[in-house]
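Just one protein chain is left out here, and the rest sit where they should.
For clarity, chains are labelled A, B and C in written order, and residue numbers in each chain start from 1.
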Amino acid sequence: MKKNFLTAIKEALHEEMEHNGDMICIGEDIGLLGGAFGVTEGLQERYGTGRVIDAPISEAAIVGSAVGMSLNGKTVMAEMQFIDFISCGFDQIVNNLATYHYRTAGDVDMGVVIRGPAGGYGGGALYHSQMNEAWFANSPGIKIVCPSTPSDAKGLMKYALRDRNPVLFYEVKQLYRDNAIAEELPEGDYVIEFGQASIRREGSDLTFVTYGQNVYHCLKAADLLAEEGVKAEVIDIRTLVPLDEETILKSIAKTNRLVVVNEAPMTCGFAGEIVARIADKGFEYLDAPPLRVTRLDTPVPWAKTLELHVLPSVEKIVAAGKRVVRF
Amino acid sequence: MKKNFLTAIKEALHEEMEHNGDMICIGEDIGLLGGAFGVTEGLQERYGTGRVIDAPISEAAIVGSAVGMSLNGKTVMAEMQFIDFISCGFDQIVNNLATYHYRTAGDVDMGVVIRGPAGGYGGGALYHSQMNEAWFANSPGIKIVCPSTPSDAKGLMKYALRDRNPVLFYEVKQLYRDNAIAEELPEGDYVIEFGQASIRREGSDLTFVTYGQNVYHCLKAADLLAEEGVKAEVIDIRTLVPLDEETILKSIAKTNRLVVVNEAPMTCGFAGEIVARIADKGFEYLDAPPLRVTRLDTPVPWAKTLELHVLPSVEKIVAAGKRVVRF
Amino acid sequence: MRYNLGSFPNARNLGERNLTAKNGSATATRAKASDEPDQLPRDLLTREEYLELFRQLYLARYFDVRLIKEKKKGRLTGTLYSSHNQEAVLVGSLFGLRPNDWISPIHRDMPAFFMKDLRSGWDNPDRMGMTIEEVCAQVWCKAGSPGRARDNWSHIGKKAKHIIHSTSMLAGTIPVAAGVAYADKLDGGDTVVVTYNGEGSTAQGVFHEAINFAAVHKLAVVTIIENNQWAYGTPTHLGYPLEDYARRADGYGIPGFIADGQDVFDVYDKVMQAVAWGRSGKGPSIVECKTFRAYGHGDHDDDRAAKYRPPHEVEEGRARDPIAIAKKVLLEKGYISESESTLYQAEGKSAGQTTDEDFPPEVVAYLKRGVDYALKSPAPAAEEGERWVFRV
Partner (left out) sequence: MRYNLGSFPNARNLGERNLTAKNGSATATRAKASDEPDQLPRDLLTREEYLELFRQLYLARYFDVRLIKEKKKGRLTGTLYSSHNQEAVLVGSLFGLRPNDWISPIHRDMPAFFMKDLRSGWDNPDRMGMTIEEVCAQVWCKAGSPGRARDNWSHIGKKAKHIIHSTSMLAGTIPVAAGVAYADKLDGGDTVVVTYNGEGSTAQGVFHEAINFAAVHKLAVVTIIENNQWAYGTPTHLGYPLEDYARRADGYGIPGFIADGQDVFDVYDKVMQAVAWGRSGKGPSIVECKTFRAYGHGDHDDDRAAKYRPPHEVEEGRARDPIAIAKKVLLEKGYISESESTLYQAEGKSAGQTTDEDFPPEVVAYLKRGVDYALKSPAPAAEEGERWVFRV
């Protein structure tokens, strides 16, 4: 049976709660309600109020107490109701959770996964549309994941919950119930190790590197470019930290052209990071400037006209693709 | 009379407090004590406890109330005792202060300058050594400044306090009392507009782009390279947002080689941003991979051996310079 | 490993919660008796003012009812956080404010934006509140909104009208309110800043930082806690260990008033006491208004809420309709006659059950003006998306 993105994550949580008696879930409205989007539905009924905590509206205490629970032997899934609200628990993440292993010279490890719905294109405006992964990519000690398919979501979530490192898990909420991407999930204990990009489409003329919902924009752009005879490769990096540089470099060695697409603001976003790494390590491969298609350096505005203007679109991606092949 | 970096900033604050009766200063220990480093010495004595507030240890309330004061007609200088603690006021900065003008379609503007001592090389360890500017560069709506000389510090601070936009002002605390860089300050009402890089040394073989205390490491590296006949240009960008791309591009057009140096963690840091922009807009000029010399992707550790290992050093900068000229 | 689940607070075991304020049971620190007025603030109101308060309840209800209907028809985008059944909190707290006092409404307080200073005349162009046109343009996501539809729903405001804009981050506006009050105090002013917050939001760190700061500096900030018993899907006892959220005040040595949030006159009394306390320079205070959320958290949550909330609690909570309670008072006072009291019967009805006949015609007409304006207002031009990042 085909399952959607949300169900895939829900299954991962249920399986890990079952498999790991020391796992705790904490977040706002995740228990009685089952989460704003229903990702945690059924967990509290099954595992009780002790292991599935309806927290007060206190992001800093949610993260901070997750740190303490982990210190005392637990694995913790902490939900941000929207990933945007992570700003309210920011210090606990970057300065406490992320550094705990480092500053204790390995004495303490942190089995904490912070996950939440993310991303724009849904009319969510400034505070329900963010992709703020770059803040954390610039804060050493946190792994960052952003899958684009149900099976990736499940496999990566299960890996995250077993990795004794802090993991930030960006769930594209526009994909949660997108039937177009629903799929059969692999049988059994399906786990995907971090650091492995996925080539979503092969091509020889240019490489789109992307993640999250922009994967679909890139695939669409590749379709359109193909109509004009341009063969674009599409790489879904799946995990940002660690990043699978090898797969990207291999692709660039073949296509000699790079366009990175993501929906965070451009300045200091992860698209720029990929460009900078390839400009260094793949300089000789590049036959055209490595480009970025990202959100403009603006917040995400509400009205559809405005939102679409500032976010990457298939048109903008096609244009960037054309620019690099014609260079 | 030569004045040091700290005095320059102190003078800017005094002059603006004098000139602008609607200016308020708020921060921890800035009044009675005069600030942890003495930057605000004398302000409370002169302007009273109403305009110079010894705040409770509440970074979020400091920033949030500064937003309110600005909304109600004031200009506010808010001090973070160390810029590291900005993480505790993070949400108020990125989601409230930075976006206020945008979301009100220009109805409200924010005359708020957040400033504080920053940077490593001082044995300050994880929480007294940060350069966390990239978090804010990825958060649209905040200008970011990081001067390296006393006169730049004064001129830029005065501009910041008159710009009705949120400004984050990184003060390199290792430079505060560095006599080697003390200088005569320009007479009169000295103001430097944002967005103008300063060419600190001319050269034709490669370009170092940097800011803050790494300016001095780059100058030193340029000295050493000169001994081997390599002429390095050193550009101090002074303001990150807005960035003077023109000056950098002009330089690269001449030198065809770029090394960006800063002390933030590499991934998603501002060094990568500069590389990405030049790789796009200056692609044709580049004869070698654009390189970054940054902090490793680690926190800043305490012991000197460790700290120097992870931060950029003159040696690492020289090595990068050689790599690009020999490419 | 032994699991010991029984001793954790259980959302499913709500027990009996007291949805109404118990008279005289306010355990929170109160303004000293000597500071209490000889007569209740409402005693100074004229019959006309009583009637105006009453009329404003209808206006707030009608606005909400209309929005619910529009949303159901798919004509609005975004989430509607209904203020149904909580109107007395807004009307009672706004009514006694001076025109240039400041307010900061949040997601569940949409009517507050145009009801501020409504006393200065519904159509008075100099009124210190937003117009119904502006608010409707915002709800309809149009360029005619003061924020030009850049942020959604309740995230508007107007500097010139002393209405503070909020972000989504709950309680994040209280420090802003404190800063506004601080600047005003520094300038020798005596305006009061009223902030609105749900009870769940009081758990945020910035709530504490802001109230603490305001208490140290004796700033005229009145924090209204709209205790509607639920924070989304979380009942009150999982957000705070005490029943009365007003007791948050005790930790700062500031007054914590408790009002019956269904009784517009009681809200008026308690808020006016808090406002007087602030205006006289004595500092901040908290007013907890006990109320009840009629529907889901947002309109998307209506169906789920019907499952997670005990039906008897919802029934009991909705039963105390603020319009009915005010009507009874007016009748008792002889301010309206029996026959007048049956003219408009919005009370006790769900949004879908009401018709325009259940509301005074001037209320219906007022809103029509706003909706007409909104419908005519264009969508913002795409290019505006990149404007106003910085002031230039």
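Operating definition for what follows: contacts are C-beta pairs under 8 Å (C-beta built on N, C-alpha and C of every residue); 3 or more make two chains touch, one makes a residue touch a chain.
In this text the structure is predicted, and so the values were computed from the model without any measurement.
A.B. asks: Among B:4, B:65, B:87 or B:138, choose the residue that contacts the chain missing from this document, as touch is defined above.
C.D. replies: The missing chain is touched by B:87.
A.B. asks: Which positions on chain A touch the chain that was left off?
C.D. replies: 24, 50-51, 55-56, 58, 60-61, 63-74, 91-92, 95-96, 99-109, 140-141, 143, 164-165
A.B. asks: Against the chain that's been left off, what residues of chain B make contact? List them.
C.D. replies: Against the left-out chain, chain B lists 21-22, 28-29, 31-34, 36, 44, 48-51, 53-58, 60-61, 81-82, 84-85, 87-88, 123-128, 296-299, 301-310.
A.B. asks: Tell me where the left-out chain touches chain C, residue by residue.
C.D. replies: Against the left-out chain, chain C lists 1-5, 7-9, 185-188, 203-209, 212-213, 215-218, 237-242, 247-254, 281, 283.
Just so we're on the same page, only the chains that are shown with their structure count from here on.
A.B. asks: Measuring from CA centroids, which chain ends up nearest the centre of the complete protein set?
C.D. replies: Centre-most chain by C-alpha means: A.
A.B. asks: Look at all chain centres (mean of CA atoms) and spot the one farthest from the centre of chain B.
C.D. replies: C
A.B. asks: How many angstrom lie between the CA centroids of chain A and chain C, rounded to a whole number?
C.D. replies: About 37 Å, centre to centre.
A.B. asks: Determine the centre-to-centre distance between chain A and chain B, using the mean Cα coordinates as centres, and give it in whole Å.
C.D. replies: 30
A.B. asks: How many angstrom between the C-alpha centroids of chain C and chain B?
C.D. replies: Using C-alpha averages as centres, the distance is 42 Å.
A.B. asks: For chain A, jot down the residues that touch at least 2 other chains.
C.D. replies: Counting only residues that touch two or more other chains, chain A contributes 84, 87-88, 126-127, 297-299, 301.
A.B. asks: Where in chain C do residues touch two or more of the other chains?
C.D. replies: 148, 150-151, 155, 167-169, 205-206, 384, 389
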